[in-house]
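Missing here: one protein chain of the complex. Every other protein chain is in place.
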Amino acid sequence: NSARNYGISLGVLSPGEWNAITDVPGVAVGHATLLEGTQVRTGVTAILPHQENLFQMKVPAAVYVGNGFGKLAGSTQIQELGNLESPIVLTNTLSVAAGMEGILDYMLFLEGNEEVGSLNAVVGETNDGYLNDIRGRHVRPEHVVEAIKKAKNGPVREGNVGAGTGTVCFGFKGGIGTSSRKLPANLGGYTVGVLVQSNFGGVLQIAGQPVGKILGQYSFRNQLESADGSCMIVVATDAPVDSRNLERIAKRAMMGLARTGGIASNGSGDYVIAFSTARQLLASPATVTPLDNGAVTPLFLAAIEATEEAIINSLFAAEDMKGKNGRQVKALPKERVRQLFLE
Amino acid sequence: NSARNYGISLGVLSPGEWNAITDVPGVAVGHATLLEGTQVRTGVTAILPHQENLFQMKVPAAVYVGNGFGKLAGSTQIQELGNLESPIVLTNTLSVAAGMEGILDYMLFLEGNEEVGSLNAVVGETNDGYLNDIRGRHVRPEHVVEAIKKAKNGPVREGNVGAGTGTVCFGFKGGIGTSSRKLPANLGGYTVGVLVQSNFGGVLQIAGQPVGKILGQYSFRNQLESADGSCMIVVATDAPVDSRNLERIAKRAMMGLARTGGIASNGSGDYVIAFSTARQLLASPATVTPLDNGAVTPLFLAAIEATEEAIINSLFAAEDMKGKNGRQVKALPKERVRQLFLE
Amino acid sequence: NSARNYGISLGVLSPGEWNAITDVPGVAVGHATLLEGTQVRTGVTAILPHQENLFQMKVPAAVYVGNGFGKLAGSTQIQELGNLESPIVLTNTLSVAAGMEGILDYMLFLEGNEEVGSLNAVVGETNDGYLNDIRGRHVRPEHVVEAIKKAKNGPVREGNVGAGTGTVCFGFKGGIGTSSRKLPANLGGYTVGVLVQSNFGGVLQIAGQPVGKILGQYSFRNQLESADGSCMIVVATDAPVDSRNLERIAKRAMMGLARTGGIASNGSGDYVIAFSTARQLLASPATVTPLDNGAVTPLFLAAIEATEEAIINSLFAAEDMKGKNGRQVKALPKERVRQLFLE
Partner (left out) sequence: NSARNYGISLGVLSPGEWNAITDVPGVAVGHATLLEGTQVRTGVTAILPHQENLFQMKVPAAVYVGNGFGKLAGSTQIQELGNLESPIVLTNTLSVAAGMEGILDYMLFLEGNEEVGSLNAVVGETNDGYLNDIRGRHVRPEHVVEAIKKAKNGPVREGNVGAGTGTVCFGFKGGIGTSSRKLPANLGGYTVGVLVQSNFGGVLQIAGQPVGKILGQYSFRNQLESADGSCMIVVATDAPVDSRNLERIAKRAMMGLARTGGIASNGSGDYVIAFSTARQLLASPATVTPLDNGAVTPLFLAAIEATEEAIINSLFAAEDMKGKNGRQVKALPKERVRQLFLE
């Protein structure tokens, strides 16, 4: 279930095979979904740049803060050292500590890490407290380990899964979404993949159509609704880009979010974590050299388009969800949206 | 000549009286246009938060760097001190020094500034070298003084004027554009105005319509065209916001640019300068208190919408221009675009 | 046990009553110390801007990253919103998650916080793995709650206590240290207090004396010793300064560290968290107005001096410590240092 299945295509570049972050060779994604009783609607999604020992084989990385009303763990070390040494874990706002403990439980005991006494666990979150009993802190470290261990290449489950189980986006059910772009050979042939945890507001646009306006559902419509909420965005590429250019790519992901009608409200925790799988850049001496500035613009466009489409895909993949205190959030009315594009 | 005259409206908030940055009370804009012979197509645009002595009555301000391949003068002092003490001058890339000299020529000799030995001149630029003999450095300090002195409230000339005389945007003639949003009373009633100098590439979207794609004119179409170029963005508001929240507002302007299809390419100098006219915030002691974080989201949305529309307006207002070495850049085919919106 | 007791005074400004961060009215400090068997040498130190409900009565705050090889939790939200809504907890590198859980355990259940579903827990750390079994993750959330609950005004225990139990500084036993400066009335009369968790290397200077050189103990002496290690620095003031000027004050704390001979090595996690207790600045509308830029320089000097002295005090207060695997770290030879100052 993606926008393309409904005949809606976004941007001018082409997606990779799975239209997923896993189109970047080596990248793996795993989910642990907590759907328990009537109150628990949450989970964990783990993104791994590769499936070997990440602490021993770090990858170049960067963080860009779109709006920092959030609890992202691990950002300053990525920014200082320009690398990532742990899986990226997404979960809910009050479970960041569980996310960190889970990463440590997994990483500290990998072969080769017996003496490791410092590890930068990277955990992002959005607040699923509308549908989920967030104060119950139901995510435990073992769920995090589960998501990491389940991570695999190939197609990625989207919508009400993992860290997207309980999220809400533009007033519709949000969730996990993913997309990718593969550059033509003469622009380098690199792939950029994006995965999002969508949980924010604004005035929804799909491929430019003011869907939110048409459906009468958008922030500030009645000058009382909030646009708050957050979006975690993970960008992967196999292009050999160093941390400085990864930060620039990360910045463009927020431009993709803007194209969906997001506004990065005061209450949003919109963070972008970007990494390159070209870990040879960090070898000593490095065995590849980083792309120079002049070659990165196509990667910018790819990051914008893949982010836009990943968010839209999260809406197309998500389904109606009933949760905490009997609250219900409807999925995007996909058939109606399809009609808008036929008119 | 604005998008609204062609029946195209953008966003969900309403513009102010002039749909211009001058809808923010006190803000004045002036242009000096250099159209000389066949080679000179450049100029100066000055934006003044108020028309009294700015050094003596500074205003709260912030700068956000969308992409820093540019020569903006004055940014670090604004960022450090959170205030603006000079007119904002826009011109071409090789005339930033002339812009600074012009500001000094004007400001140092204002009554009350007789002892001033340090003044932070703020000058932005984009590169109009395709149509203009930029290496000739034709802008002189006196043109800058002229633009400052001509600054006035009310309607603002757009298109091929001042610093927009020679710019190109999405492959069409760009230029100066402006727009504004006035919040409803229950969201504070504040006005946000934006003025842009548009000179960048990407894949043009107008109100969501993929106009660039439809017209067959966009970056990377043939994997050889550049998306380079820049956009200077000035955001004004009468809301009493301090420098921290002004920076957050400035950041949102790049989201407005994203909605037009801009991608902030490697070669772009995309800068946003935001100021509040509430200079009482800087009184000692301050006689008003800054808006708190919870009240700024509507200003974010206003900045996004006004930036998007200011860029689109720059395209609607610009006209065909012939310049350096016989080069010609066509204006946006407005009638054809109007038809797209009727279909 | 402080440098002043040994006749060594630093700087030109005078300390407050306790020469401690608690000289800033309302600030409270609490420790939980874990000294178990032969292997556990760690703990928790909590710093509270006031002892009411911090989530409901946030204080202005800022973070400055001296060097970001560390796991500080909560930084991006402080930077975005300019406020602090939790106690600041210091502990060891692998116990940051426990620190966050402890803060949530304490804060979520305070009266008035029944509906809170998002809370920015601020936890800093340094690596005490030389003396402590850090991989054992012995700090638990209940220790964090204990430190918070024990927090009190007045004199502060320094040295081998709380988060300083197992740290090492300049090759001597480090730990918790604190100091303060009270400005003369005509410079505002404000107090600046600093608390550090010292755990770093370099070439020790005390009041300018090259003690490290004289004692033959400094980084790179044999071109093989590491200068790595970290320093967490908390700066408090009762001056009504907003987040922008708090960030500037925080930056100066690193200049105080520099005066002790610290070099912020690649492997250091040197972070400064600064807050003002003037929570009235965040009232809506604010009932006090922030100090303007022109008034902050004396606060800069105070932050520099108090940081320098807090670090030196951590060395004077610390005592010999035996820990993990029989390792031992000696305290600064205080009598010998006293002699240096008599010569």
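Some notes on this structure:
Going by the order they are written in, the chains are A, B and C; count residues from 1 in each one.
Operating definition for what follows: a contact is a pair of C-beta atoms (placed from the backbone, for glycine too) under 8 Å apart; a residue touches a chain by one contact, two chains touch by 3 or more.
Remember, predicted model here, so these are calculated numbers, not experimental data.
Looking at the complex as a whole, the chain kept out of the display touches A, B, C.
From the set B:Leu13, B:Leu48, B:Ala62 or B:Met100, the residue in touch with the chain omitted from the display is B:Met100, counting the whole complex.
Of the candidate positions A:Cys169, A:Leu282 or A:Ala317, contact with the hidden chain is made by A:Leu282. In the full complex, chain A contacts the hidden chain through residues 80-83, 242-244, 248, 282, 284-286, 289-290, 292-294. Considering the complete assembly, chain C touches the hidden chain via residues 11-13, 66-67, 184, 186-187, 202-203, 205, 207-210, 213, 218-221, 223-224, 226-228, 248, 251-252, 254-259, 262-267, 293-294, 296-298, 300-301, 304. Chain B residues in contact with the hidden partner, per the touch definition given at the top, are 65, 67-77, 79-81, 93-94, 96-98, 100-101, 104, 108, 116-121, 127, 129, 134-135, 137, 269, 271.
Heads up, the rule we're going with is that only the chains that are shown with their structure count from here on.
With centres taken as mean C-alpha coordinates, the chain found closest to the middle of all protein C-alpha atoms is A. If you average the CA atoms of chain A and of chain C, the two centres end up 35 Å from each other. We define each chain's centre as the mean of its Cα atoms; on that basis chain A and chain B are separated by 32 Å.
Residue positions 80-81 of chain C are each in touch with at least two other chains.
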